[in-house]
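A single protein chain has been removed from this complex, and every other one stays in its place.
Our next item is chain A:
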Amino acid sequence: MTVIKVQNLTKIYKVPQKNPGIGQTLKSFFHRKYKETKAVDNISFKIEEGELVGFIGPNGAGKTTTLKVLSGLLYPTSGEISVLGFIPWQRKSNFQKQIVFVAGQKNQLWWDLPAYETFLLNKEIYEVSDKDFRQRIDYLSQILDIGDLLKTQVKKLSLGQRMKAELVAALIHQPKVLFLDEPTIGLDIIAQKNMHDFIKDYNQKFNATIILTSHYMDDVEKLCERVIIINSGKIIYDGKLSKIVTKFAKNKIISLDFTKEIDKENLKEYGTIINFDLSNAKIEVERNRVADVTGQLLKRLPINDLSIEEPPIEEIIRLIFAKNK
């Protein structure tokens, strides 16, 4: 079942322009100038039920804007969007009961009260039965390992703890579609790993459809099979994460370990040297020449160990963005 359908979505922001100073403020009050920015530029994609898709791109690429349009916060400038068969920006309550938007930098918890109070409030707002509520709190607090945090004033929680509580509050209505905007921002490595485990579990247990944006490739590599890479409002890649490498990386990396020290000059003819320290080296070689080069290396140089690696995804994506600038 296709849960999310986006066709030719474009979103243009009209941002009022104002120069500093009181005079300018008054002037802009009567005669306002706008600058138009294309945040999302004619993108289309489909997401099936139960998919966990990573949305990656640099700051200002249009990731968050797309999520905001999909969740119904913003209306699109043009294009057709359907989520669970609804038009998001109409904000129908049957739609709202099935989705959630969690942003790492925004919070909905009541600051001065224990998080549990917000859960109770959300329970009523989303009309969740007592039984479901208890079950879900049990499940969520167990898997996120929060326990007695629920009774502490939210403002006294650490960032990681608060993020967990935010997630519980966001999931009490057990949404079918989750939009997670940088859910791991500011979290330490352990909290980040917990978050990964949790997102994966939730996705599998409830067959939930999840779109996740992140700056950290780690999030995406751990969680998403499919990624959509977006830059300057345009989709530049949509497909399996594992295919990015073969599509964008023209080279492979050969790591070499020598039995004795060799001269750097001897390596130059095989490929680009990435690093070299007498008895170790890494060279970059074109994908289709790898077999050939490996054979020659083994024949001509005193090799103890040799391995062939793909370049790290992070590196490839950095190159893609650099190229698209």
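The rule we apply is simple: a contact is a pair of C-beta atoms (placed from the backbone, for glycine too) under 8 Å apart; a residue touches a chain by one contact, two chains touch by 3 or more; residues count from 1.
Everything below uses one rule, namely that contacts and distances are computed from a predicted model.
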{"item": "Protein that the absent chain corresponds to, by UniProt name, given \"Acetolactate synthase\", \"ABC transporter permease\", \"Sporulation protein YqfD\" or \"Heme exporter protein B\"", "value": "\"ABC transporter permease\""}
{"item": "Absent-chain contact - pick from A:L121, A:I185 or A:V245", "value": "A:L121"}
{"item": "Listed residues A:I4, A:A39, A:I228 or A:I254, member touching the removed chain", "value": "A:A39"}
{"item": "Contact partner of the left-out chain, one of A:G72, A:P183, A:G233 or A:G271", "value": "A:G72"}
{"item": "Chain A residues touching the omitted chain (full complex)", "value": "11, 13-16, 39, 65, 68, 71-75, 91, 93, 96-97, 99-101, 103, 106-108, 110, 112-113, 117-118, 120-127"}
